[in-house]
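A single protein chain has been omitted from the complex, and every remaining protein chain is retained in its original position.
First chain written, first letter: the chains are A and B, and each begins at residue 1.
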Amino acid sequence: MKSTQFRLDELARHVNGQVIGHSDLSISALASLAAADAQSISFVSHEKHLADAQQSHAAALIVTEQLRLRLPQQQNFIVVENPYLAFALLSHVFEHKVLARGIEATAQIAESAIIAEDAYIGHYVVIGEHCVIGSNTIIQAHSTISDGTEIGRDCFIAHHVAFDCAVKVGDRVRIHSNTVIGGEGFGFAPYQAKWHRIAQLGSVRIGHDVRIGSNCSIDRGALDDTILENGVIIDNLVQIAHNVVIGENTAIAAKCGIAGSTKIGKNCILAGGVGVVGHIEIADNVQLTGMSMITKNILQAGTYSSGTSFLETGQWKRAAIRFKQLADVPLTKIVKQLDHMQAQIESLETILKLRK
Amino acid sequence: MKSTQFRLDELARHVNGQVIGHSDLSISALASLAAADAQSISFVSHEKHLADAQQSHAAALIVTEQLRLRLPQQQNFIVVENPYLAFALLSHVFEHKVLARGIEATAQIAESAIIAEDAYIGHYVVIGEHCVIGSNTIIQAHSTISDGTEIGRDCFIAHHVAFDCAVKVGDRVRIHSNTVIGGEGFGFAPYQAKWHRIAQLGSVRIGHDVRIGSNCSIDRGALDDTILENGVIIDNLVQIAHNVVIGENTAIAAKCGIAGSTKIGKNCILAGGVGVVGHIEIADNVQLTGMSMITKNILQAGTYSSGTSFLETGQWKRAAIRFKQLADVPLTKIVKQLDHMQAQIESLETILKLRK
Partner (left out) sequence: MKSTQFRLDELARHVNGQVIGHSDLSISALASLAAADAQSISFVSHEKHLADAQQSHAAALIVTEQLRLRLPQQQNFIVVENPYLAFALLSHVFEHKVLARGIEATAQIAESAIIAEDAYIGHYVVIGEHCVIGSNTIIQAHSTISDGTEIGRDCFIAHHVAFDCAVKVGDRVRIHSNTVIGGEGFGFAPYQAKWHRIAQLGSVRIGHDVRIGSNCSIDRGALDDTILENGVIIDNLVQIAHNVVIGENTAIAAKCGIAGSTKIGKNCILAGGVGVVGHIEIADNVQLTGMSMITKNILQAGTYSSGTSFLETGQWKRAAIRFKQLADVPLTKIVKQLDHMQAQIESLETILKLRK
């Protein structure tokens, strides 16, 4: 596939940066320091990367003014305040975007659906009755969109995505392949030793600028809706159960699971593999480290963890046996007993000294 | 989408309940106490919801007789013994069901496949040779069904479901979107530092009234079959490895993983994120709390857990370091030593007292 050429000053304008060196340098790729060649631009976001930067074959580097002064052998720079942000912005310039527009002949669109003229609907997409697809939205091959779903403008829906009920999706939302939105929540009433299914009647509401990775399951609510507020970003293989609410700009890394009716605040960060039990509340600005198991409300901003550090397995087995023993070892009592015994010993010592 | 109207006494008959108030009240929705409006019916399953019930705008409430007496301001009720079960039953009345029947023109059905006349086969469904699809079964768009698969009556198969071998499925089974049934088990023989694939020849047998969520992987057996017995319910993103057997009415919440050849009993409940090692046995009526790691047989009914509680990260780090230290701290010996020292001290005290 052909790649486009950019002048260094064009790219600098894009990130509000200042060119040092040859403004008319021709750049055709954004690359890591190690992989960059004489047509590539790369970036240095931290002084720990200075050694790699000195050895990089990149034609130009995005740096701070301070970092530039420490790279005397390099010649071409875009100087910015935040190189990592500049990299993020430039990544969009070099991205291969889906340019096709219109509806592929093989797509099945219900008559009552309203599709923006400049949307793209891929091969074999199935769109149900009364759906609305906004301007400049891309829906890739094989996605299935149930009756009544409304998707905003400038969205990107990848392959094999299933909207399984009448979902409402905001603008600039990105949903990756094989994710299921609005699947049936796991609701059953136990009665006479059997599970009686509760038909799920709620939906899913997704705000603006939400991002959902691949192979996620975002269930529809039982009665009310499951809600992802504006700016929420979610990685792959994440489970969001029925009636969960995720607050604005919260980030959820891969393999997390949030059980039913739990409410997570704004600007939280859940690292990979975190599990959160149902029917609890997590405050704003909470960070949960990887694989934490959260079983109670967290009402105070801060960072929380669970689990144990990893150990060589032989050592771990000894520690794990002691963990079991802890059930019957009264630790705090031991500490108190120790203090008490220490006092007794000292008292004995004093008595003996006096009687010398 | 239009909604249907029901009279309050119609709904009451549906749940074997008694109307208190206006029998001819017109109801068009089942809603939560908070979201209910003057056309909605809601339910109160526990006295902790009484405050919400008092403030609800619901036209009518499903309650027990005891709860009704504590809601003097509300006027219309359906009185039942088990309001939560009544809610479960009514949810089906208000559900938007797939009403279409027949085979979409874009479906690819092998000649030898037998499809019941009143089944529904959605767009782009692919059905292989010798498959059988039972009466009133719905197969939504894009599902793929391999040769020899037999699906019973009144089943619901959502979008993008893959049956990857000749699977046998009972009646009233529900399988949600993007789930894979009968994928290849993870079987390899190590030999001369390489992994030699074992072709998987078993299948998957799914009983009646089984429910499987979205994005699950239920692998086919190596030689014998993987088995889900009648009434098993499984949430999203669950892994069931080859030759696992899950007993009747066992419930498995999201993100659990059961490794190969493990046998889980009847009426068990696995909370979210539980991992069960391969080749073990779990008795009937076992409950495993969230994210438990089960590494050995459980032969006794009861509730089991593993992991640690979550803590503020600073505190957790101190505890986690101590967990490591436990490997070299002989806890039970310490307890004995303490007792022994206590005895020694007391003996010293006695001696001193005697010599006073």
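Rule of thumb we're sticking to: contacts are C-beta pairs under 8 Å (C-beta built on N, C-alpha and C of every residue); 3 or more make two chains touch, one makes a residue touch a chain.
The model shown is predicted, which means the values in this text are computed figures rather than measured ones.
A.B. asks: Can you tell me which of A:His46, A:His279 or A:Lys317 touches the chain that was removed from the display?
C.D. replies: Per the contact definition at the top, the residue touching the missing chain is A:Lys317.
A.B. asks: Looking at A:His142, A:Lys168, A:Arg197 or A:His242, which residue reaches the missing chain?
C.D. replies: Hidden-chain contact among the options goes to A:His142.
A.B. asks: Given that one chain is not shown, which residue among A:Ala119, A:Leu237 or A:Ala259 touches it?
C.D. replies: Only one of A:Ala119, A:Leu237 or A:Ala259 touches the chain omitted from view, namely A:Leu237.
A.B. asks: Which listed residue, A:Arg13, A:Arg101, A:His123 or A:His279, touches the chain dropped from view?
C.D. replies: Considering all chains, including the one not shown, the answer is A:His123.
A.B. asks: Can you name the residues of subunit B that touch the chain not displayed here?
C.D. replies: Spelled out for subunit B, the touching residues are 108, 124, 126, 129-130, 142, 144, 147-148, 160, 162, 164, 166, 178-180, 183-184, 186-189, 191, 193-201, 215-217, 219, 222-224, 237, 239, 241, 255, 257, 259, 275, 277, 288-289, 292-296, 302-309, 311, 315-316, 318-319, 322-323, 325-326, 329, 334, 337-338, 341, 344-345, 348, 351-352.
A.B. asks: Would you write out the residues of subunit A that touch the absent chain, in ascending order?
C.D. replies: Contacting residues on subunit A, toward the hidden partner: 1, 30-32, 34-35, 82, 84-85, 87-89, 91-92, 94-96, 106, 122-124, 140-142, 158-160, 174, 176-178, 209, 211, 213-215, 231, 233, 235-237, 249, 251, 253-255, 267, 272-273, 290-291, 307-313, 316-317, 320-321, 323-324, 326-329, 331-332, 334-335, 338, 341-342, 345, 348-349, 352.
FYI, only the chains that are shown with their structure count from here on.
A.B. asks: Taking each chain's centre as the mean position of its Cα atoms, how many Å separate subunit A from subunit B?
C.D. replies: From the centre of subunit A to the centre of subunit B is 25 Å.
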